[in-house]
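Only one protein chain is missing from this complex, and each of the others stays in its spot.
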Amino acid sequence: MALDRLTGEHSIAFIRSEQLFDYGRRNSLWYMAFGIACCAIEGLMHAGGPRFDYDRFGIFHRGSPRQTDVMIVAGTVNKKMAHVVKKLYDQMPEPKWVIAMGACASTGGPFREYPNVVLGVDKIVPVDVYVPGCPPRPESMQYAFMQLQEKIKQRTEERLAARRERA
Amino acid sequence: MQPDASALSAALRNAGIDAPVAEERLGLVARPAIADTPSALRALHAADYEMLVDLFGIDTGEDIEITYHVRSFTRDEDAYLKANLPYDAMLTSVWDVYPAALYPEREAAEMFGLRLVGHPNPKRLLTSDEFNVPVLRKSVPIRTDIELERPGISREHLKAAEEANDNG
Partner (left out) sequence: MANRRPAAKKQPAGKSAQPKQAAQSKQSMQPKPAAANPHLLGEILPEGAYEVEVLPKGLHRVPRGVDELATEHLIMNMGPQHPSTHGVLHLLLEIDGEEVITGEANIGYLHRGIEKLAEHRRYNQVGTLLDRSDYLSGLHSELAFSMAVEQLAEIEVPRKANWIRSLVSELNRIASHLVWMGTFGMDAGSMPGFLYALREREALLDILETITGARMMFNYVRPGGVLMDLPPEVEPMIRAFLADFPTKLEEYDTLIGKNEIMQARIKGVGVIHRSTALAFGLTGANLRATGFGWDVRKERPYAAYPELDFDIPVGETADCWARYLVRMEEMRVSTKLVGQLLDGMPEGDHSAKVAKVLRPPAGEAYAAVESPRGEMGIHLASDGSDKPYRMRVRGPAYYALSIIDEILPGNLIADAVMTAGSLDLVLGEIDR
């Protein structure tokens, strides 16, 4: 097998379970098919499409929030939608992350002056990555996922370092 | 398509509705009293104005002006009915003549603060219970710079940017 060239035949690899799970989580971030507005076309459809392919990162869309790791909030959140966003966030199992895509999800966007608009989805759910743009290009969304992968890796390393310090 | 007010005037006259019909820049506009609009629209529907293209309100400052935009495909003609009603008044639904009015009437009632009468489903359409303001009225403001301020951006900076935009 080709992988045996890396490790040598019939070898055994040792890895901390934390690092193994973290590696798995980083490289199979599944997002919820939850397109609120215009950003959904660019960041969910085109970024996952044939040219900008999410699948090479292991990212794929799932229909149900119970099966996802990431919620991409793609679009303006208004007062009616806020309850839905919170409910969906609560339905996602741990560990979960949120990417606020676009100006509307970050701070309210071009519609921030309208009283019905919530000024940023971070008023409802905790956000891990903010992506500027209106709409952000698909490459920006892929960079956002790469940043999220970095963030997950850093957090795991911090946890391991903290445990080593205590020991 | 030459606008010809004869069919519109004849239909309204036959229904006994006293409404001035004028050809304005918009097109053919009839202005009945608000109490006459359901029967006026019934007369228009009978006079081959088959489709209600749009229904919406405008806040004129003193009252709300509801516009009914109807179209006759047989005569290739568009006509507008405009009726004024005071704030917080009752809006009689015309859904039995034009079912296309079902959604826009709910929206006009919630956006301008009118009471909908004769509608099978008079719930709010676009907003939720926490946002209970007649938002399209001119008296309802949008958010100001102060409300939108976020830490790190000062108001002086915003004002300077706006002035530069206005001048340049």
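Per-chain numbering from 1; labels A and B assigned in written order.
The rule is simple: a contact is a pair of C-beta atoms (placed from the backbone, for glycine too) under 8 Å apart; a residue touches a chain by one contact, two chains touch by 3 or more.
Owing to the predicted nature of the structure, the values given are computational and were not obtained by experimental measurement.
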| task | Quick one: jot down which shown chains the absent chain touches. | result | A, B
| task | Check the options B:5, B:58 or B:89 and report the residue that touches the missing chain. | result | B:58
| Given the contact definition stated above, which residue among B:5, B:90, B:126 or B:148 touches the chain not shown here? | B:126
| Which residues does subunit A use to touch the chain missing from this display? | 32-38, 40-42, 44-46, 49-51, 63, 65, 75-76, 78, 80-81, 84, 88, 110-111, 113-117, 134-135, 137
| query | Which residues does subunit B use to touch the chain missing from this display? | reply | 1, 24-27, 50-54, 56, 58-59, 67, 69, 73, 76, 78, 98-100, 102-104, 121, 124-128, 135-136, 142
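Basically, only the chains that are shown with their structure count from here on.
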| query | Roughly how far is subunit A from subunit B, going centre to centre by Cα mean, in whole Å? | reply | 43
| query | What does subunit B use to touch subunit A in their complex? | reply | 127-128, 130-131, 133, 135, 140, 142-143, 148, 150
| query | In their complex, what parts of subunit A are in touch with subunit B? | reply | 79-80, 107-108, 112-116, 119
